[in-house]
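Only one protein chain is missing; all other protein chains are in place.
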Amino acid sequence: MSEKGGLIEVLGRNYRQVIWIGVLILCFLPAFVPLGIPISIDKLTIKAYKCIEELEPGDLVLVSPDFTPGMWVEVGPAMNAIMQHLFMKKVRIVIVSFYIDGPVLAEKILREIDIGDAKYGVDYVNLGYLPGMETAMAAFVENPRRIEYDYYGTPVEELEIMKDVKSIGDFKLYIFACVTWPDPWIRQFSGKVPKIITVISPAAISLVMPYVSGGQLYSMLPGTKGGAEYEALMKRPGVATSIMDATSLCLTFVMLLVIVGNISYWRKRLRGE
Amino acid sequence: MEVIASLIVAILTLMAWSMLYRETVFYRFVEHLIIGFSMGYTLYITIDTLKKIWISPMLAGNWILIIPAILGFLLYTSFSERYRYLSRWGIAAIAGSGAGFAVGRAVPVQIIGQIKPFFLNLREVGAPAIINWLVVIITTVTTLAYFTFTREHKGALGWAAKIGRWSMMAAFGATFGATIGCDLLYIIERCIFLHKAPQVYLLPIAIIVIVVDILRRGGK
Amino acid sequence: MIKGELASTFVVLLVFIALYLYCIYRAVRGKPPMIRKVPGLDAMEEAIGRAVEMGRPIYYSTGVGSLDGGDMPMTMAGMTLLGYSASLAASRGAELRYIAAVPQLVPIAEDMLRTAYRDAYKPEQITFVPSQVALMSTIVGTYEREKPAANFLLGALYWETVVIAEAGARAGAMQVGGTGRLYQVPFVVALCDYSLIGEELLAAGAYVSREPSQLGSILASDIIRFITIALIIIYVIGSLFGVDASTILRF
Partner (left out) sequence: MSWVRRREIPLLIFAITFIIGCFGYYIEHPAMGKIYSTLFDWVLLMSNLALGTGLIAMTLYHGKKIAKREKGYEMSFVVFGALILMFVSCYASPASREYLYAKIYTPASIAILCFTGFSEISGLYRAFRVRSVEAFFLALAGFILLMHFAPVYGFFIPGVEKVASWLLDNPAMGASRGIVIGVAIGTIAIAIRVLLGYEKAYTG
């Protein structure tokens, strides 16, 4: 008995280490085994999913991963989920970035998802980075063929996919990911492409909602949580699901800690210690 | 090269996280490495900035920039017992412009800007919005009342201050809870990075080292 | 000259400044106001006493806030309290160490610690770390090694707040924290033993100096506070009658 009391005492004195080990285990667990803990699915995520589900194989889709690597954890996993769906639907994808880190992030996404038997240059292409933010967007909207070389230096004329890209109207859908200020993309692309979907950090949702209700944006995915919802719709749990699993587990653990902490505190206090 | 970078980052991450267990030589190494790296990078960025905003304009004939440069170099006199009063000149200029900037915006943005939203067109909204409006008014006014310094918090002011403190506590709790949800993402992201090969092979090594250390120290 | 839309705001600013000058003038003339107790500031003295007893150092940090823009008032308040606690610690024989994360603060800290400690001053009482991450990593490591008796965390604090406050708690230090940055106040309040919320930190310099002139400025702050509450009430009454008070006051 005395040994057990000793152990509890040691653990009580080092409660921080105990808590941290618990958090680490719960964060690692879903990375190894995706659990698929149920989450509520937002209407907008379903709308985005249905929109992509209705695309025909061979339709052209334009994608801009415009965020910084440091923000990966906020929007990257959702981008993975939506790109995975695009490759599953066998649409043709053109990637162009208006952020300097965009092309590298596009490569990261393509490396992490299962692209099946899609061929570079035929089914998808990475056009690289266009400097100049909103001016660059306006120029691209005016003439997408303005770009002469892709990210790897191949002339655009030699790429089969680009033969069908004559104007911005050839794209059926535009997907862009950004972290904070979505206005430039919406200003330039709204009305030029039939549908626009954005993947955005949860912090910026309030900035985007007016555009969604106004119709300039077709739908949006709110960050990694949106990604997890999307993966649940695809029935294909991935990184976003494991992140949300870990978040759910950790926060439940934290809530248990609060309860346990209060019980032990009040027990001591009522005993008059 | 990518694999080597991943391995180095994974090793550094585990070394840094060893602090969660206890203060170790591994953590100390990462701690000092980070100081050195960030100093090196800050130095590079600063020299680059100085070239752009000082050296090049001055060589182009903008000689007036010598005045702020002298004030800037006066900051270095703080290391000398004899001349350190001169460093206050430079500090005064930096602090003065900062204070001016802050005070200039304090009234329009932080005071008037915060009062303006208290207007609510009562005819156009329903009962729930009016209740919320009242809640915001009460919490704001009582929080302001809490900061009163020249009266003891007794009587009506005491009650107002108490309600103000309670509403502040609710606000703090809410921010605290909301922040954890976001900051956890970074830990999870690191865990997902660590679970990939080849980094994942480092995990058992780290666990063995810690277990050995716990046994060696006998549960201190 | 004055921008049209800011004209009435400018008048308000001038009225406020005039009010400060008047109250300070009145207080200097012999009518200093009384000030309620601020527990966090009295606790600093206790913490320094504790450091003397235990023979361990006191650590002081102002976070990564610098002297520009909105951070300046909080950083300045933090530096004023650094001067105050340094002279208190020096007179009682405790060692106070300052960790700076902003280069502009190094000369101020040098100046203050040299003034407070005179011949007993050691250059290693001031450390400089170049970034927020470096500040976090340094403090986590240093606190665990040195086990400070007291940890003061006062200034324009950013993301590092929670790490510093928890490192101090882990080391068993008595902690006094204070900031006016909205997102960091919760951590200061929840994790430190004593906290100075928002304006309490900004008024601290006047509180610890106990000079009538400075206390006068606090009286003026209170009057302005009641003017602000009155303005809120005007807006509320305006809402009852369906009138936006901004149209009348031209804000």
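Labels for the chains are A, B and C, by order of writing; each one numbers its residues from 1.
Definition applied: a contact is a pair of C-beta atoms (placed from the backbone, for glycine too) under 8 Å apart; a residue touches a chain by one contact, two chains touch by 3 or more.
Note that the structure is a prediction, hence the values are computed from the model and not measured.
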- Message: Counting the whole assembly, list the visible chains that the omitted chain makes contact with.
- Response: A, B, C
- Which of A:Ile39, A:Ala118 or A:Leu207 touches the chain that is not shown? A:Ile39
- Query: What is the set of chain A residues that contact the non-displayed chain in the whole complex?
  - Reply: 15-16, 19-20, 23, 37-40, 69-70, 225, 228, 244, 247-248, 250-252, 254-255, 257-258, 261-262, 265-266
- chain B residues touching the chain left out here are 1-2, 5, 8-9, 12-13, 16-17, 19-20, 28-44, 46, 49-50, 53-54, 65, 67-69, 71-73, 75-76, 78-79, 85-86, 88-107, 109-111, 114-115, 132, 135-144, 146-147, 164-184, 186-187, 189-190, 193
- May I ask you to list the residues on chain C that touch the chain which is not drawn? 1-3, 6, 9-10, 13, 16-17, 20-21, 24, 66-68, 70, 73-74, 76-77, 79-80, 83, 100, 102-104, 106-108, 110-112, 115, 123-124, 126-130, 133, 136-137, 140, 145, 159, 162-163, 165-167, 169, 180, 182, 185, 187, 189-191, 197-199, 201-203, 205-206, 209, 211, 213-214, 217-218, 220-221, 224-225, 228
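In the analysis below, only the chains that are shown with their structure count from here on.
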- Note on the structure: Whole-Å distance, C-alpha centre of chain A to that of chain B, is 26
- Message: Using Cα averages as centroids, what's the distance between chain A and chain C in whole Å?
- Response: 40
- Note the residues in chain B that touch 2 or more other chains, in rising order. 22
- Hey, what residues on chain C touch two or more of the other chains? none
- Listed in rising order, the residues of chain C that touch chain B in the complex are 6, 9, 12-13, 16, 33-36, 38, 66-73, 76, 104, 106-108, 110-111, 114, 129-131, 133-134, 137-138, 140-141, 144-145, 183, 185-187, 189-190, 197-200, 203, 207, 218-219, 221-222, 225, 228-229, 231-232, 235-236, 238-240, 242, 244-246, 251
- Touching residues (chain side chain B, partner chain A) in the complex: 17, 20-22, 180-181, 184-189, 191-192, 194-195, 219
- Query: Along chain B, where are the residues that touch chain C in the complex?
  - Reply: 16, 19, 22-23, 27-28, 30-31, 34-35, 38-39, 42, 75-79, 81, 84, 87-88, 90-91, 94-95, 97-99, 101-105, 107-108, 111-112, 115-116, 118-123, 133, 137, 140-141, 144-145, 147-153, 168-169, 171-173, 175-176, 179
